[in-house]
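The following block contains the structure, expressed as structure tokens.
Let's look at subunit A:
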Amino acid sequence: MGSSSVFTGFQFSDLGFLAEAAGRTLLISALAISIGTFLGCIFGWILSVTRVVGDATLGVVLDVFRSVPLIIQLILFYNFFPIIGFDLNPFAAGTVVLVFYTSALVAAVVRGGISATPSATRRAARSLGMTYWQDLRYIVWPIGLRAVLPSWAGVALGVLKDSALVSVLGYVELLRASQILITRTQEPFLILIIVGAFYFALSFPISRLTARLERTWQYD
Partner candidate 1 sequence: MIEVKGVRKSFGDLEVLKGIDLVVEKGEVISVIGASGSGKSTMLYCVNALESIDSGHIIVDGVDVHSRDTNVNRLRTNIGMVFQQWNSFPHLTTLENVALAPRIVLGKSKQEALEIARKQLEHVGLVDKLDVYPSRMSGGQQQRLAIARALAMEPNYMLFDEVTSALDPELVGEVLDTLRLLSDEGMSMIVVTHEIGFARDVSDRVAYFHEGKIEELGPPSQVLDNPESQQTRKFLANVR
Partner candidate 2 sequence: MTMEVAVLAMLLGVLLGLALAMVRMSGNRSVTWFAVGWIELARNTPALLQLFFFGFGLGAFGLHLSPFMIVLCGLSFNNAGYLAETFRGGFNAVPPTQLKAARSLGMTLGQSYIRIVIPQVLRVVYHPMTNQMVWSVLMSSLAMLVGYRELAGETQFLASKTYRIFEFFLVAAVIYYLMVKLILVGSRLLSWRLFRY
């Protein structure tokens, strides 16, 4: 009854376990990024319209999400519900926090994108008889999109990596899975490399692509 009965080496089936966990990482990231971006666009638009009033209200709230460590946000939110007599599973809690965290980051980006269109250009658009919404749709949107896409991609990749923190709530995503395997197999180096390679394979091509896009857009 040596340690070998407790600690078994890394097996092929463990790859399946990791893949499943990777799927969860992708799922929670995709949810956070899509819903968070949607909300972030709305928040960013509200901020740009309401200006000072928005900054003093919504702006302050969103700023909290950017100024408190995500890990503490997660723990706070997760432990808040038992207090009001309501149990939330780690997945739901993690998703909600990540969504708001993402939306706060996206709002800042979107706000910058809207102000990227010089007011002279917008006035020109309105002078051609465009409505407010046409101006937004045909002038501000295409100009802002170019200004914003690289930073948005940065936010999205950041959220993908930050989703690893949901592991503290016990949700078995990729990083948590690797911890479990490390404890069992005692082969941390191999497992960390596999997990690192997964994140890298996802993040690196996208960051390269956006850097390239950013460069080509600068020249025309």
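We take it that contacts are C-beta pairs under 8 Å (C-beta built on N, C-alpha and C of every residue); 3 or more make two chains touch, one makes a residue touch a chain; residues count from 1.
The candidates came about this way: all candidates are chains of the complex that A comes from, given by their letters.
On a predicted model such as this, the values are computed, not experimentally measured, just so you know.
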Which candidate among 1 or 2 is in contact with subunit A in the complex shown? 2
Write out the stretch or stretches of subunit A touching candidate 2 in their complex. 64, 67-73, 75-76, 79-80, 83, 157, 161-162, 164-165, 167-168, 175, 178-179, 182, 187-189, 192, 195-196, 199-200, 203-204, 207
